[in-house]
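Missing here: one protein chain of the complex. Every other protein chain is in place.
What follows is subunit A.
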């Protein structure tokens, strides 16, 4: 699946998007955050406060307990500050 990062999450991870293949036991958005955090210091820094991180699956907002199977694109970003 494709993972995208925005704003300071993107800066901390160091890439804007990438393709990842998490193991089968990574079922939810929260699981994916945990798995990504284990991939290295940049990820651990980006996701150090998981409660702050917002997520979208296929361009729609989701909660941390959303199931990721079947997702084409998952995005992680800070709370939005548009308008």
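The rule is simple: a contact is a pair of C-beta atoms (placed from the backbone, for glycine too) under 8 Å apart; a residue touches a chain by one contact, two chains touch by 3 or more; residues count from 1.
Going forward, contacts and distances are computed from a predicted model.
Look at the chain that isn't drawn here: its UniProt entry, checked against "Molybdopterin synthase catalytic subunit", "Sugar ABC transporter permease", "Cytochrome d ubiquinol oxidase subunit II" or "Sulfurtransferase complex subunit TusB", names it "Molybdopterin synthase catalytic subunit".
Only one residue from A:4, A:27 or A:45 touches the chain missing from this view: A:4. Interface with the hidden chain, as seen from subunit A, comprises residues 4, 6-8, 56, 59-61, 75, 77-83.
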